[in-house]
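A single protein chain has been omitted from the complex, and every remaining protein chain is retained in its original position.
Read from first to last, the chains carry the letters A and B; within each, the first residue is number 1.
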Amino acid sequence: MAAISRDEVAHLARLARIEMTDAELDHLASEMDLILESVSRVQGVAGADIPPTSHAIAMQNVMRPDVVVPSLTPEEALSGAPAREEDRFKVPQILGEE
Amino acid sequence: MALNYDQALEIYEPTLGLEVHVELNTNSKMFCGCATEFGASPNTQTCPVCLGLPGSLPVVNAKAIESSIRIGLALNCSITPFSRFARKNYFYPDMPKNFQTSQYDEPICVNGYLDVTIDTDEGPKVYRVEIERVHMEEDTGKSLHVGGATGRIHGAEHSLLDYNRAGIPLVEIVTRIVPGTDKYAPEVARAYVAELRDILRSLGVSDVKMEQGSLRCDANVSIAPRGSGTLGTRSETKNVNSLRSVERAVRGEIVRQANRLQAGERIIQETRHFQEESGETRSGRSKEQAEDYRYFPEPDLLPIVADPAWVEELKAALPEKPSIRRKKLQEAWGVPDKEMAAMVNAELLDTVEETVALGAEPTKARSWWLGEVSRLANEKSVEPTSLIKPSEVAEIITLIAAGELTDKLARQVVEGVINGEGTPRSVIEKRGLKVVSDDSALMVAIEAAIAAAPDVADRVRGGNIPAAGALIGAVMKATGGQADAAKVRELLLKHLGQG
Partner (left out) sequence: MSTPIIHQTAAEMSADLASGSVTAVELANAHYDRIAAVDGDVHAFLHLDREGALAQAASVDASRKAGEKLHPLAGVPLALKDVLTQKGVPTTCGSKMLEGWRPPYDSTVVANLKKAGVVILGKTNMDEFAMGSSTENSAYGPTHNPWDLSRIPGGSGGGSSAALAAFEAPLAIGTDTGGSIRQPAAVTGTVGVKPTYGAVSRYGLVAFSSSLDQAGPCARTVLDTAMLHEVIAGYDAKDSTSINAPVGKMIEAAKKLDVKGMKIGVVKELSGEGYQAGVLTRFNEALDLLVAAGAEIVEVSTPSFEYALAAYYLIAPSETSSNLARFDSMRYGIRIGDDGSRSAEEVMNMTREVGFGKEVKRRIILGTYALSSGYYDAYYGSAQKVRTLIKRDYEAAFAKVDVLVSPTCPTTAFKIGEKSDDPLAMYLNDVATIPVNLAGIGGMSLPCGLAPEDGLPVGFQIMSPALKDELMYHVGGTLEAALQSKWGKPLYASAPELAVK
C-alpha cells in the first residue's frame, strides 16, 4: 500500500508553492513512497520519556540590547529586486488584498 | 424583514473573544537593529534580517522580552519558566521569509485576566475578561495595491511593498471566550480594549495608537440560539481602527449573523474586514482549504528562561493600575465623572496631571487643555501636547490666579507660545500683555473717565450702580484691555462713594 498518494503530493506542492506537472507528481509520489518507508524507521525508537532535541548545543536567553544600528540604504535593499517602482518592491497583484 | 440588534438578541446569544496586537515601542526591531520610526520613507529601515535575505539570522531584542513580561504581569498572567519561538509557515509577499517568527505552544505569559466595568440597565457591572496567553511575534511589511477595481485594464494591477514595518515587535494578547456578556458584548469589547490600551500606555511599552495601527483588535464573534447551550461558528473581524469601531464591529457582526441564520443560511468560519464608513463587515477572501502552518521550534533562536528574581523585580516596579490611578486622581481633584471621562477619552489625563503637579488648579488645567489648547490643536490637526508644554500651561494658569493675566490675555499668551514666540513670560513682555494693576495708573484713567462723563458719575453717586458699566468700559478701552475689570470696578465704586 502506498504511504502517500498522488493527491497528497499535489496538496504538499500547493502548500510549498511549487507548480508541478502531472508527470512530476506521479514520479515524486513513487519516490516519496520509498523515502517515507525508509525514514519511518524513526517511529517508536525513542520512548515517551525521551525529550526531543531541537538545538544540538543547549543554550538559552541569547538576546541583544535594544540599540538601533544603521540599516541598508534603499538602493542596497532594492538591489536584488526583480522589479521596483521608486523605493518599493514591485510585485504582481496580491490576491485577497483589501 | 431584517432583524435589528434588539430583535437579534431576543433570538440569539452572542459569544465574544478578542485578539489584540500591540506594536511595542522599542527603538529597534524584534530581531534586528533597524529603527522603528513610524512614517519613514519606504524601505529605509530595512536590513538583511528584516528583508529575509538569504543567510541572515535573527537575534532577539531584550527590551521586547522585558516589555512582554511586563504586559503579562500587568494582566495578572503567569510568566512561563520556559518559552520559545516557532516558525509559522505560510506564503505572503509582505512577509519576507514566508514564515512568521512567532510563539506557538510555548508563549511567554499565560492565564491572566482583566476586569472591566460597564454601565448596564442595572447599574455598573464588572466583567472579568480572562486572558489565555500573551505571546511575541513580528509584524509584516506593508503592501500598496496599485490599479483600480473598476474599469481596470486586464493585467494592469500590481502591488508595491515597503518592509519598514516588517520585523517590528508585536505582542498578541488573546482572551478566552468572555462569558455572560449577552447584549453587552459590544460594550464589553470596547471597554476591554480601552482598559487594555490604558494599561499598555501606563506601562510605556507601546504608542497604542489604533489609527496608526500600533494597537489592532480582531474581534471573534459567534451567536447561538438562546438556551441552546451550543457555540456557533465564529467569524474574525479585522481592520478595527478605533474604540468606537470595536463596539460597532461586534454589534454589526451579531446583526449580520442573526440575519443570515434567520434566512436559513449558515455562518462560514472566515476573516472579515470592518468597513469604517458603513459600520459593516465584509468578507475577506475565503480560503480554499484550512491553512496548515507547519509550526516547528525556530532553530535560529534559543529558548527564553526568565529568571524568577528578575520577574519579581519587574512586578514590583509595575506602575499603578490605570483604574486605581484614575480613581485617586478624581478624588484628589474633585472632578465629576463626566469631566474625568472627557480627559480620558481625549488622552489628556497624563498631561493634566503633569500640569496640576506644576502648581495649576485642577479644574483650570482641565479646562485649558480640553478647551483652548484642544481647539487650536484641532484646527491644526495635531496633538494638543505637540503645541504647548504642561509647564507653560501651568505657568499661564498661575499668572491668571495671581491676577497678572486675564483669561482674555491668557488666550493671547497661549497663541504666542504656540506661534513659537517663546515662553509665556517672554510672550507677555514682547506683546506687552501685562495686566494694568497699578492703582495709581488706574486712578488716572478712572478720573479721566469721570471727567469725560460727569452725568454718568453723578448717577452712580446717586446709587445707580449698573450705570458704572459705561465708566468701566471707558477705562478698559483707555488701558487697551490690559486692566483687570474687577479691579477697575472696585476702585471706581470706591472713588464714587459706593465701595
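Please note the rule applied: contacts are C-beta pairs under 8 Å (C-beta built on N, C-alpha and C of every residue); 3 or more make two chains touch, one makes a residue touch a chain.
Model, not experiment: these values are computed from the prediction.
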item: Contact with the hidden chain (one of B:Leu18, B:Cys34, B:Val60 or B:Val205); value: B:Val60
item: Touch criterion as defined above, residue of B:Leu302, B:Leu399 or B:Val413 at the omitted chain; value: B:Leu302
item: Candidate in contact with the missing chain, chosen from B:Leu3, B:Leu16, B:Leu51 or B:Ala64; value: B:Leu51
item: Touching residues (missing chain, whole complex) on chain B; value: 48, 51-60, 87, 89, 91, 93, 96-99, 154-156, 158-159, 161, 292, 294-296, 299-302
item: Residues of chain A (touch criterion as defined above) contacting the omitted chain; value: 4, 8-9, 12-13, 15-20, 28, 31-32, 34-36, 38-46, 50-57, 59, 62, 64, 72, 76-77, 79-83, 89, 91-95
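Assume only the chains that are shown with their structure count from here on.
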item: Centre distance in Å when chain A and chain B are each reduced to the mean of their C-alpha atoms; value: 39
item: Complex interface listing, chain A residues touching chain B; value: 11, 15, 17, 54-55, 59-74, 77-78, 80, 85-98
item: Residues of chain B touching chain A in the complex; value: 26-28, 32-35, 41-48, 51, 53, 59-65, 91-94, 143-147, 157-163, 239, 273, 284-285, 289, 292, 294, 297, 299, 301-305
